[in-house]
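The complex appears here minus one protein chain, its other protein chains still in place.
Chain nomenclature is as follows: A, B and C, assigned in order of appearance, with residue numbering initiated at 1 for each chain independently.
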Amino acid sequence: MTYIKPRFRHPELPKNKIGFAKADYEGAISTLCGGCGHDSISAAIVQACYELSIEPHKLAKLSGIGCSSKTPTYFLSNSHGFNAVHGRMPSIATGANMANRDLIYLGVSGDGDSASIGMGQFVHAIRRNVNMVYIVMNNGCYGLTKGQNSATADIGSLSKGGAVNHYPAIDLVGLALELGATFVGRSFSGDKTQLVPLIKAAMSHPGFALLDVVSPCVTFNNKPESTKSYDYVRAHLEATATIDFVPEKEEITVNYPKGKSAHVELHDGSIIHLHKLAPNWNPTDRYSAVNRLLEAKMKGEVLTGLLYIDPNSQDMHELENTIDQPLNTLREKELCPGSEALEKINASFR
Amino acid sequence: MTYIKPRFRHPELPKNKIGFAKADYEGAISTLCGGCGHDSISAAIVQACYELSIEPHKLAKLSGIGCSSKTPTYFLSNSHGFNAVHGRMPSIATGANMANRDLIYLGVSGDGDSASIGMGQFVHAIRRNVNMVYIVMNNGCYGLTKGQNSATADIGSLSKGGAVNHYPAIDLVGLALELGATFVGRSFSGDKTQLVPLIKAAMSHPGFALLDVVSPCVTFNNKPESTKSYDYVRAHLEATATIDFVPEKEEITVNYPKGKSAHVELHDGSIIHLHKLAPNWNPTDRYSAVNRLLEAKMKGEVLTGLLYIDPNSQDMHELENTIDQPLNTLREKELCPGSEALEKINASFR
Amino acid sequence: MEHIRAINDLVVRFANVNGTGSASANNMFAKAIFRMGIPVSPKNIFPSNIQGLPTWYEVRISEKGYLGRREGVDLMVCVNPQSMARDVESVKPGGYFVYDNTKKLHSEFIREDIHYIGIPMTAITMKHYSDPRQRQLFKNVIYVGALSALLDIEMDVLKGLIEGQFQRKQKLIAPNFKALELGESYVKEHFQYPLDIRLERRDNVGDQILIDGNTAVALGAVYGGATVAAWYPITPSTSIVGAFEKYANRLRKDPETGKSRYAIVQAEDELAAMGMVIGATWNGARAFTTTSGPGVSLMSEFLGLAYFAEIPAVLVNVQRGGPSTGMPTRTQQPDLISSAYASHGDTRHVLLFPSTPKECFDFTAQAFDLADRLQTPIILMSDLDLGMNDHVSPPFEWDDGRQYDLGKVLSAEDLENIEQFGRYLDVDGDGIPYRTIPGTHPTKGSFFTRGTSKDEYARYTENGAAYVRNVDRLLKKWETAKKHVPAPELYQQENSNDYGLIFFGTTTYAALEAMEVLGEKGIKLDALRLRAFPFNETVREFIADHKQVFVVEQNRDAQLRSILINELDLYPRQLIPILNYDGQPITADTIEQLILSHYPQEKKHDDIHQTQVPAS
Partner (left out) sequence: MEHIRAINDLVVRFANVNGTGSASANNMFAKAIFRMGIPVSPKNIFPSNIQGLPTWYEVRISEKGYLGRREGVDLMVCVNPQSMARDVESVKPGGYFVYDNTKKLHSEFIREDIHYIGIPMTAITMKHYSDPRQRQLFKNVIYVGALSALLDIEMDVLKGLIEGQFQRKQKLIAPNFKALELGESYVKEHFQYPLDIRLERRDNVGDQILIDGNTAVALGAVYGGATVAAWYPITPSTSIVGAFEKYANRLRKDPETGKSRYAIVQAEDELAAMGMVIGATWNGARAFTTTSGPGVSLMSEFLGLAYFAEIPAVLVNVQRGGPSTGMPTRTQQPDLISSAYASHGDTRHVLLFPSTPKECFDFTAQAFDLADRLQTPIILMSDLDLGMNDHVSPPFEWDDGRQYDLGKVLSAEDLENIEQFGRYLDVDGDGIPYRTIPGTHPTKGSFFTRGTSKDEYARYTENGAAYVRNVDRLLKKWETAKKHVPAPELYQQENSNDYGLIFFGTTTYAALEAMEVLGEKGIKLDALRLRAFPFNETVREFIADHKQVFVVEQNRDAQLRSILINELDLYPRQLIPILNYDGQPITADTIEQLILSHYPQEKKHDDIHQTQVPAS
C-alpha cells in the first residue's frame, strides 16, 4: 500500500492562484502495490492540477478497469469520477464531453484496457479528437488479473505464469500519430520533471491529448533478462505455484535532461532505455514525428517528450458546430419546439 | 444485379494445372448493384484462384456483414464459406486457422466492417500475423445500411442522408504498417492487371496479408464536388426524401503502368488520384514504405501496389510452435493422455 | 368467374424491383387514399439488398379501420418479372392482376379465376421519355395513374400530393402530372372503369396523420429534450437518427449563432453508442441510442452497468427477425427476454411497448423523464412493422406547460443544505437515491460512479451486507417503477368474460380486429393492452379475473408469456400463447383461428407448448 501523501499536514500549506492547497487535489489512500509506477503518475496528476489551478469540480476523471484504472480514486477527491467497464472509457468520455464541453476530462487507462479490449474505442476517440487528456499507464502487462502479457509487452516478455509473448508490441504513440491525433506525448512514471509539464500541456490542449506513460509493474513485470531480483522469493513461488507474494519496493524515479538518454533499471533488474526529445524539437511537424519515432524504435529506445501537437486542433464540438453553452444546461425553453411547431409537423403528415 | 459471368459456356473451356476451369471458381449470381466495385474484386479473386490452381475446397472464405461481406457467395462455390457477424470475421478466421493450418483463408470485409466495429479484431489479427488474406473492399461508406459515411470516408464526404464527415479518414494501409503487418498492399477494384497478381501474392504469403482495395459504391458514394451525375434523379430523390432509386451503372475499370498516376472518374463524377508504385520499388523496407505512404498522402494521392512484405514472416503457428498436422485431425490417440496419466495427476492432489 | 365487389375494403399489392424508385409512387398511392378519408395501412416487404431484388408494397384499405395485415390480395400490380409466378398466385380468386403488357404475358402466369389488366407501361415510357432514368422512374407514376381510374382515386388528390412533394422543384411537377395522366387515360381508353372493387371518399380518418414509428420516435426525442444521440446504423432502426437530425436541424439551431443545440455521434459500434449515452446522461444531458436485436446483445454489458450504477439511458430497440443476423428486413417481437433481463447478474430493465406512432412519440418523450426519474435504462420496444411502415395515428400533442422531470438531482444549493450526501442512500423510501451532476459544487457532492459493489456513499466495498442492502434497494426501486410507467389499456368497462386477451405493440392492430370478428361470432373476450414492463396491479388483476388468457405475440418462444408468469407468479396454463413468427405482421385471421382452436375448452392438446401456428 502506498500513501501518496501522509494525511496530517501543516495548516499553512501553500495555496495556488484560486486558493487551493495541493492537498485539495489529493484522493483516497492508494491500495496499489508499494512502488507501483501508477502511484507516481497519480502524484504527477495532483501536482499538475495544483499548478494549473484547476477547480477540482470542473474536472471529471474517468477510467476503465485495471490497477491503472483504479487510480482516479487516489487523486482529486472533489472531482466526479467514473470507473467504467473494461476498455470502454473512451465512449463514456465522449458522451460526457458531448453533454458538457466546459469540464476538463481526464481519462486514465491501462495498456490492457486500451490496447486490447479497448482498441476500437481508443482509435475512434482519437479520430473524433474528443477534447480530453488520455493517460495510458503502460506496464506491458495485466496487473489486476495477475500479470498476463498485454499487447504492449515487448516480444519475448515472460508473463508471471510463464507464458512467452511472441507478438510485436503495439506502440500507442505510433498508432496515435498514424491516426491523426492532435497531441501525442510519452513519458516515464518516475520522471516528474517531464511528466508534470506534459500533463499540464495535455490539459491545455483543445482536443484529444494522448500521454503514453511507461509505468513499471513491480509485481508482475518479468523480463527474461532479469536475473538479480526475486532470488529466494522467486524460487519459492516457482516451487509452490502460488503467486501471492509481493515484496515491498521503492518508487522508481529518474531525472535526465532533454536530448539525452537514461538507462533506468526496473525492479526486476531489467533496463529500459529512455530517450528524451531534444529541447529544440519542433513538435508541430507530424512527418518528422513519425520518422523520429521510427528511428528511435530501430535503436531500441523509448522516445519520451511531446512528440507532436497540432496547433490548429479543432475538437468534436467545433467540428460539429455545437452550441457554446453546455448541452446539459439546456431546458424546455431551448429544447422543446412547442405545440405550434408540432401542429405544423402533424399537418405535413396528412 | 451483376452477372460476374454468364452461366452458359462452351464445354472446352481452358483448364488450369490441376484440371479446373475458371467456372469452377465462380459462385452464385451477384445481387449487388450493377457496376459495384465489389463485383470486380470478386472477379479478380476468381481469376487469381484459377491462375494459382488452388483446390477450391482447400480454401475457406470468411466475411463479416455488409455488401462487401456478401461477395463470398459470388465466388468459389466449392469452398466452405462463413458469413460471420458484423466486424467479427478476424476472430473467426483466427480460430479457424488455429484448427487447421492447411487451408488457405480468404477474409473479405468492408471498411465499415473493419475500420469501425471491427477495428479491435482487425488490429489484433495483424498483430498475431494470422496466416490469411484479408481484403477490405473499401468504398468509404456503409453500403448495405444505405450510405452512411464510414471511418475511411474522406473529410468532407457527404453521406446520402446529407451528413458531412468531419473526421480524418483512417488509412488501413498506414495502420497495418504501423502495427507491423507482414504484407501490405493496396489496389483499385477496376484495375485487374494490378489486383490479380496482388491477390496471388497475398495468397502465397505465409502470414497476414492485407489488401486494401478501393471499390466505389455506385449507389451511395457522393462526393461534394460531384456535379454531373444524378441530375434529374437526384432532384427527384431530394424532393421525395426516398432513396430507393439506383440507376444502372457500368463497372469502372482502369489500367495504368507502374510508377505512373491515373485519375479515375467515379460514378458520381468525382475523381480519385491513383498512383502505382514504381517497378523498382523495394517492398521489403518498412521504413521506406511508411515514408513513401506519408508522402503520397500529402500529395493527395492514393498509393497502390505492394507496399511492404516481410520475407521472414512467421505466422501464428510457427510462433506458437504448433504441430504441423492440422489440430482438427487429431483424435483420442494423440489428444487424450489416458487413465494412467490421470491416476498420477490424482495422486498429485492427495 | 367470381367478381369481388368491395368498396373501401381491399388489399392492393405492388410487386417491384428494389432500387427502381417505386417507393415514392407507392407511397403516393397510399397517401391519396388516406386523403380521401379512408384508413389505409401500407407495408413494405423488402429484401436485405440495395438493388435488383424483389420488393413488395402492400396496402390494406379498410373503411372500418382494420389496420393489421390481411392475407389475400384483391389487386396486384406486378412490374417485376422475377416474382411474377408468386405474385399471380397470391391474388384472391376473383381478384385483379395489373401488369406490364409491353411484352405478352407468358401462359404459365394465366389463372382462370382472376382478372388480368395489361398496361403497356414500358412502351408508354419509351414513347414519352428519352432519358432511361426518367423512363424507369415514371413507369411507377404511370401505374398509379392507371390505378386512379381503376379504383376511383381522386386525381386532384394525387396531383395535390405531387405539388406538395415538388414544392421546391417546380419543374418536376409537370412531368409527373403527365405520367399520371398517361396511366389514367390508357385505362380509360381500354377498360371499363372503375372496377367492382374501388374507393369512395369518406370522413373516417378525422385529424389523424399517416406516419411511421421511427419518425415519431425521432420527434419524441426532439420534444423530450434529447440533446445527445449516439448510434450505429442497423436495419430497421436506422431512420430514427436520420429523422432526429432532420428535425433537430430545423428546430434546434440557436437562432443567433446557427449552432446546434444537440450533438449526434455515429459511433464505431453499438457498444460505443451505449457508452456515449451513459457518459452523456451521467453528465446530466438527455441522451439516447437506437438499435435492433444484434445491437442490444452488444450493449448488454453496458446495460448492466447502467442498471447497477443507476445511470439514466434511453434505448430504442426496433426489433427484427432473430436470432443472430436473422431476418433483418422482417418483423418480429423476439427481444423481450433479452431486453428485459439484459446483462449478467441480477438485472432487469424497464420496457415500454408503443403500438402506434402517437405512442412512439409519447413514450419516447416520456422515456427521458422515466430514465431521469428512475435512474436506469428505459428500453422502447418498437419493431420493424411499427418503425418502418406508415400507420394511421392520432396527431401528436404537446402541452406547452409541460416540464421535463429531471428526477432527483441535487443542485449546489441543495448540497449546501445537506449534511452528508450519499449517492446511494434511500432517503425517500422509494428506492431511488439522489444524484449530482459533475461540476455542480466545488467541494460537495462529488462521488465515484462504478460497476462494482458499493455502499450508500458510493465507496467501493466487498462487504456482503452492504451489497445486499444495495441490491435490495434496487428491487424497491423496481416496485416504484410500476407506478411511473404507462398503465395498461383495458378495452372494457368491467371484465365480464371467462376469457381474456393480452396484446401489445404491433399485435394490437390484428388483435382488435380479431376481437371484433370473434365478437360477431358470439365469442366475447375481455382485453388488455400492455404498455410497459414492469407490470402493475391492473395486469395481475386482469389475469386473475379470467379463466384463460390468450397472449398474442410475434416470437417463437412466447417470451411475453414467460415474463408475465415469472413476474406475476402466475399459473402457466392459464396463459395460452397465440404466436406468429414468420416475419410477416400477425393477421387477425391467425389470431382468430388460434383462439378458436383453444375455445371454449382446451380441446385437443393438453400441452400448450405444442400450439401450431398456421403458415401465413
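In this text, a contact is a pair of C-beta atoms (placed from the backbone, for glycine too) under 8 Å apart; a residue touches a chain by one contact, two chains touch by 3 or more.
A quick note: this is a predicted structure, and the numbers were derived from the prediction, not measured.
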Among the displayed chains, the hidden one touches A, B, C
Among the options C:G52, C:G451, C:G505 or C:P534, the absent chain makes contact with C:G451
Full-complex touch with the removed chain, picking from C:S343, C:T356, C:S393 or C:T587, is C:S343
Given C:Y186, C:W282 or C:Y307, the residue that touches the chain left out of view is C:Y307
Out of B:G35, B:P72, B:G161 or B:G207, the sole contact with the unshown chain comes from B:P72
Residue positions on chain B contacting the omitted chain are 55-58, 60, 62, 72-73, 77-85, 88, 90-100, 102-103, 120-121, 123-124, 128, 316-317, 320-324, 327-328, 330-332, 334-339, 341-343, 345-346, 349-350
Logged for chain A, residues touching the omitted partner chain are 1, 31-34, 65, 67, 83, 85-87, 116-117, 119, 142-146, 148-149, 151, 161, 163, 219, 232-233, 235-236, 238-240, 242, 244-248
Hidden partner sits against chain C at residues 47-48, 293-294, 296-298, 300-301, 304-305, 307-309, 321-330, 332, 334-335, 337-339, 341-348, 450-453, 462, 464-465, 467-468, 471-472, 475, 555-557, 559, 562, 565-566, 569-573, 581-584, 607-609, 613, 615-616
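Keep this in mind: only the chains that are shown with their structure count from here on.
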Per the C-alpha centroid definition, the whole-Å distance linking chain A and chain B comes out as 34
Distance between the CA centroids of chain A and chain C (whole Å) is 44
Going by residue number, chain B touches two or more other chains at 116-117, 119, 151
Touching at least 2 other chains, the residues of chain C are 268-269
